[in-house]
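Here the complex is missing one protein chain, while the rest keep their positions.
Right after this comes chain A.
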């Protein structure tokens, strides 16, 4: 009888699976499996045995969204135990949200289950500030005026801090504090960190967003001292925080032998300037650093030299990801960038938007591009920065997955390279092809000349823009042809004006991009026709987001209806 029950389970399971099978499954397996139960299933062991193991059920739960977990809780005691742990593994406390009190009630007794905690507090933000679209509706219904919300938020904040500070939080691994800056009082982030000093002793990841405190570099050292196991730290100062400009004097523990933060792998600092001495003092303590992001304040002076870079590379030899954004109006010279590339031998990801990318850096990049997985040269400051050099890099970028060349003037003709020239480069590898590149701007292709595809076939994300206002049909054909040779593309962002998105210019070539999830051409300022939209919906099965030039709400609704006509309700349509 027991076996028969299992047999029935296996049959019901079989039919469940087949009702969810993807539409392009082979016909054969369909009929076989429907006719008989799992041929290979040993009836003494069934899926229910797999589900009986808590670790397996927890793993299954980790793939479920909250509403599904909620339903799962009620299935049986066993499901309840497993799914409850999953439910509490990662928690967002949105202090200003009307539903906050409900979770607050359950917080204390479940604190020890939490490994990843995010605290969002915008109740101290500007009155006009809203959280997200969904919250908009709820807040407007609930809110009896700005004051009510702020007062409620204040009490909730106090209560949460109270709960946190009197409990053991040593099991928490990830903490994100996303607390908007208040007008007058101390920021929630700082309040929490101060009240819970030392409580988060197991913390591995700390993200303190939008700090309103005085921009003080010593704060970073303080955090690193308090949480020695930290592997990643992100601190974002708001641009409106007061800047401590006077000399901060020696750190509390001025060291001959600085403490080594051996666990720290990732450091992300936004909103603060790091002059040479301060920067070196910091990185000297982090020999295992793999990822560094520094986004400086606008119009600030960096004051770095070649020797800064050399010493940085010496202190942090394992750097593989580097993101330097000097902000608008700041300086970060070509020579420094080139030196960074030369000395950091493990570099795989380079983001240098708004830097002075010039000939020296390109020279080094030519040799290093083969190793790079990510390259961001958006809005580099040198005027007219050489699109041709960038395109040449693409013919060598075998491992590149991400490219952001927004704001780089690409001459559309660059996408034509005659077969002859490519062969020439291959035959003479010793020759420095960099010096030899012809004036491509002057070359016009033969009508039958084949298009060279870029080598970066692993590319997944691309953001490009073009120099000319109008890209003509033939130029488009080759641009689309080049893109179509990149089968792994997931996201395309096109940033020129008047770039045609239609079949006459060769859009249909992009049918090969089966993995495409995001298509963004919103700044092209050309309305897109119905058949193109429908083609996109049917041709790109994984499409999630279409960002287009759409004027007016009615037009957006129209586009959505076209997508619905081809069964693609799921595609999100975004417009500016």
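Following the convention adopted for this analysis, contacts are C-beta pairs under 8 Å (C-beta built on N, C-alpha and C of every residue); 3 or more make two chains touch, one makes a residue touch a chain; residues count from 1.
Simple rule for what comes next: contacts and distances are computed from a predicted model.
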Hidden subunit of the complex - UniProt protein name among "Large ribosomal subunit protein mL37", "E3 ubiquitin ligase complex SCF subunit", "Importin subunit alpha" or "Beta-hexosaminidase": "E3 ubiquitin ligase complex SCF subunit"
Full-complex contact with the absent chain, from A:75, A:262, A:527 or A:557: A:75
Missing-partner contacts on chain A, residue numbers: 5, 8-9, 12-14, 16-18, 20-22, 24-26, 29, 33, 38-42, 45-51, 53, 55-56, 59-77, 79-80, 84, 87, 89-90, 99, 102-103, 105-106, 116
